[in-house]
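One structure coming up, written as C-alpha cells, with questions to follow.
Yeah, one chain of the complex is gone here, protein chain that is, but the others are all in their spots.
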C-alpha cells in the first residue's frame, strides 16, 4: 500500500496548534514512514511562520492557540515536524497581503505562487483534504 | 448508481447543530437509501457526545448551536440519525484530551484510533469531505 497522502489547509492563525496536534497524532497512529503530509497556509495563517511577536491575535478563550503559547513554541513544533518530513508551504499572495518578506521565513517553509492552485492540484493527485 | 458517500468532519462543539441539519437535509434530498454518511468528530467536538451539562461553551450569538439547545436535544437528534444508518465516530486522542471516558459514550458512537487517519482513508475510498 502506498503512503497516506494528506493536505492540511489553514487560513487562520489561531488554528495552528490544532493543525500541528492533528499531524502529530496522525504520525503516531499511521507511522512516520507511511504518511506524506503537506501543510498549505494562506490568508492570515501565514503570520504563523513569522516571529511570534508579529502575530496579531484576535482570538480568545479556548481558541487562543496562538496567543497562549510561549514565544516561538509553534515554530519549534513546525521545525520538529519538518524534520520528520512534513512539508510546510506559504501562499505568496497571502505573504504580500500580510506584508511579510519571503527572505525572513524559516528555512523549512516553501513559498508557493497560489495556495488555491496548490490545494487543487494536490487533491487531483490523490491527497486527502483536511481543514482543521 | 452507487450510494452518495459523504464524510462530515467536525472539530468544534458549537458546529454540531449545523452538521446534524446538513445531514437531515441531505437525507431528505437524496433519500435515506441512497446515502452513506459518516461523521468524524475530533478536537473539542467530541464533547458533543457527552451529557449536555459537560459542554463548556464559548460560543455566543448566532453560533451558539450547542448552548441554545435544551439539554440532551443534540444527542437525541444524533440518536435518531444513527437509527437511520448514519455513522458517528469519535477520535480516541480527542477523547483523552477532553478527559472523556469511552465507556460513558452513547452506544451509537464508535471510537476510532485517530480522526485524521480515518478521514484520509475514507477520502481515498471515495467519500466526499465536508466541513460544516
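Going in written order, the chains are labelled A and B, and every chain counts its residues from 1.
Everything that follows uses one rule, which is that a contact is a pair of C-beta atoms (placed from the backbone, for glycine too) under 8 Å apart; a residue touches a chain by one contact, two chains touch by 3 or more.
These numbers come from a predicted model, not from an experiment.
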Sole residue of B:26, B:49 or B:88 that reaches the chain not shown, by the stated touch rule: B:26
Interface with the undisplayed chain - residues on chain B: 4-6, 18, 22-23, 25-26, 28-30, 61-63, 126, 128-132
Contact footprint on chain A, counting only the chain that is left out: 9, 11, 42-44, 56, 58, 91, 93, 113-117, 119-121, 123-124, 129, 131
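To be clear about the criterion, only the chains that are shown with their structure count from here on.
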Length of the line joining the C-alpha centres of chain A and chain B, rounded to whole Å: 25
